[in-house]
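Before any comments, here is the structure.
With one protein chain removed, the remaining protein chains of the complex are shown where they sit.
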Amino acid sequence: MIAPVIGVLFDGFAYGMLLFLLSVGLSVTLGMMNFVNLAHCAFAMLGGYVTVTLMNRLGWPFFASLPFAFLLAALVSVVFERTLYRRLYRASELDQVLLTIGLAFVSVAAAAYVYGTVQQPVQMPSYLRGSVTVLGVSFGVYRLFLIGTALAITLLLVGALEYTRFGAQVRAAVDNQRMARGLGINVEGAFAFTFALGSGLAGLGGGLAIDIVGLDPSFAFTYLIYVLIVVSVGGLGSIGGSFAAATLIGISDVAGKYYVPELGAFLIYLVMIVLLMWRPAGLFGRR
Amino acid sequence: MTAAAAATSPHAWLQAQARWNRTEIAFWLATLLPFWLFPDYLVLASQIAITALFALSLDLILGYAGIVSLGHAAFFGLGAYTAGLAAKYGWGEPLTGLMLGALAAGIVGYAASFIIARFRHLALIMITLGMGLLLAELANSLHWLTGGTDGLQGVKMWPIFNKFRFDLYGTTAYSYSLIVLFLCFLVARRIINSPFGLSLRGIRENPLRMPALGASSRAHLRKIYTISAVLAGIAGALLAQTTETVSLEVLGFQRSADVLVILILGGAGRLYGGLVGAIIFMVARDQFSGNTPQFWYFWIGALLIAVVMFLPNGILGGLAKLSSAWRSRA
Partner (left out) sequence: MSAALATRGLDKRFGSLVVARGIEFSLPLGARYALIGPNGAGKTTLINLMTGMLRPDAGEILLGDEPIAALPPERRVARGLVRTFQINTLFPHLTPLEAVTLAVCEREGVARTWWRRVSAYSGVVDEAHAILSSLMLGADCYRPTRELPYGRQRLLEIALALATRPKVLLLDEPAAGVPRDESAELFAAIANLSRDITVLFIEHDMNFVFRFASRIIVMVGGRILLEGTPEEVSADPRVREVYLGKSHRTGVHHG
């Protein structure tokens, strides 16, 4: 009786951690620059394809591929940030939406051109496969690994944001951009770095996601919707909010699909709309 | 213009703003050309007219009132399923079916407008997106009613006025869609030139100033959102009736994104933007997408980036700029 509930909670939490990795970067950059980046998951998808390519075509081990998923996504994103995004910081959100939807379209087409529209197969290393059974409940090893990684990254992020000089600058920029500028903080520089970091984390999430949700060119849009839900429910610019929202969404999605499969994703969208109507700035948003 | 304007009265000037000009008349006459020039493409022409109506409905909220919606297909789909279901379950009369579609979309649009009018910016984008997805999921799970991913089969339309049968060549379909588009366009045009339309442009230009003029922006937004939902519903109903089927795709995110692209490409905030955009988009898709739909979206994406970067007011905006530059040189 209890075992399936724990199993659903565990799977939901693992899925939530994946969503957290995918969305935390967007949350922070949105909080900083109010830039609506609908191409965020295109960077995640890039990370996924980097992982697949390194593992399947070059035979790299999984753990060696992941850092490159992070790095390449970060690098490519910062190129776009410097060339395209920065020109639209003061533009209307409609222009930002259009530009980034355009980028997402292009990324989907490019992925389909290079890799085709089929799901990419990956073979996880044997020590990440299988499951361990504790008190009659089985926990997937890969999901345990995913949770561990996400928690470690969360601690790192929170630590960096709270205790480093750069973190203080980023927090100031999220809080009040004008005042941060007045204090001589290089907001653009801080933003470019944060943007790269956030996209890198999304890329890492993309690499980690393959074993859970698969990878095909539609990834950039399918998960964008989940990421946007997490960000808007959690509140812009809030790491804690994203974490809580990702957990909530992850668990309700898995539970919904487990207990009322006929409703599909209906439940998630309903939860989002109701939450947004109740608190338009998100659970942890301040505005 | 200034010299001439200085001499005119304010009444004459305002009337001139609302008057039909020659380009407009030529445009509508040209919509008749497919009957003679491209008789093999009337099915496509009908789809273009329907898409143009859908884009026009989005223009009313996005271009005139500044409501960014990523879920406008919800109303298109509502109209389509309502008209399709009516025909499937024994009422295939097209005009009343159209009205049913409009009514269903209008009722849901009116209910949703109370939510829409309260939000702006990211929350608004998310709410419209969420509502669109919600409806798509709902249609998917109500498989017994909508046919789910198989689509709604068995839609049988009666002849229009008991006389004009829907034919394989799309002659009736295009005539029907074009007439409905034109009538809806007349309504939209009248709205734009009305005091209400003026207030909408005020909201788009400066939402902050409107309350300081004693205006209740939310009431205006609710009204235009409902009207827009009705027009989108009519467009959806037209598609269901002329193709005699409804697929889940009428509610999809892709359709919401496409219509946004069409409107932006043509130029938002000018009545003809959606129409011109629909013609270019649909003809190009018919010609180029063919066997590889992904690459079609590559070009759409590239085009969006280019429009945002270089052509902020769409094709019509660019043309207007060119023509005024040319006139000031001459």
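Going by the order they are written in, the chains are A and B; count residues from 1 in each one.
Going forward, a residue touches a chain if its C-beta (ideal position, glycine included) is under 8 Å from a C-beta of that chain, and two chains touch if they have at least 3 such contacts.
What you see is a predicted model; the values in this text were computed from it and never measured.
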Identify the visible chains that the left-out chain touches across the whole complex.
-> B
Of B:L56, B:L70, B:A87 or B:I191, which sits in contact with the chain we cannot see?
-> B:I191
Looking at B:I25, B:A111, B:L213 or B:A325, which makes contact with the chain not pictured?
-> B:L213
Since one chain isn't shown, list which residues of subunit B touch it in the complete complex.
-> 1-2, 5-6, 8, 10-11, 13-15, 18, 190-191, 193-199, 201-202, 205-206, 208-216, 219-220, 223, 227
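Keep this in mind: only the chains that are shown with their structure count from here on.
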Chain-centre distance (mean CA atoms) for subunit A and subunit B, in whole Å, is 34
Complex contact set, residues of subunit A against subunit B = 30, 34, 36, 84, 87-88, 91, 93-95, 97-99, 101-110, 112-113, 117, 217, 221, 225, 228-229, 232, 236, 262-266, 269-270, 272-273, 276-277, 280-281
Mind listing the subunit B positions that touch subunit A in their complex?
-> 62, 68, 70, 115, 118-119, 121-123, 125-127, 129-131, 133-134, 137-138, 140-141, 253, 257, 260-261, 264, 294-295, 297-298, 300-305, 307-309, 312
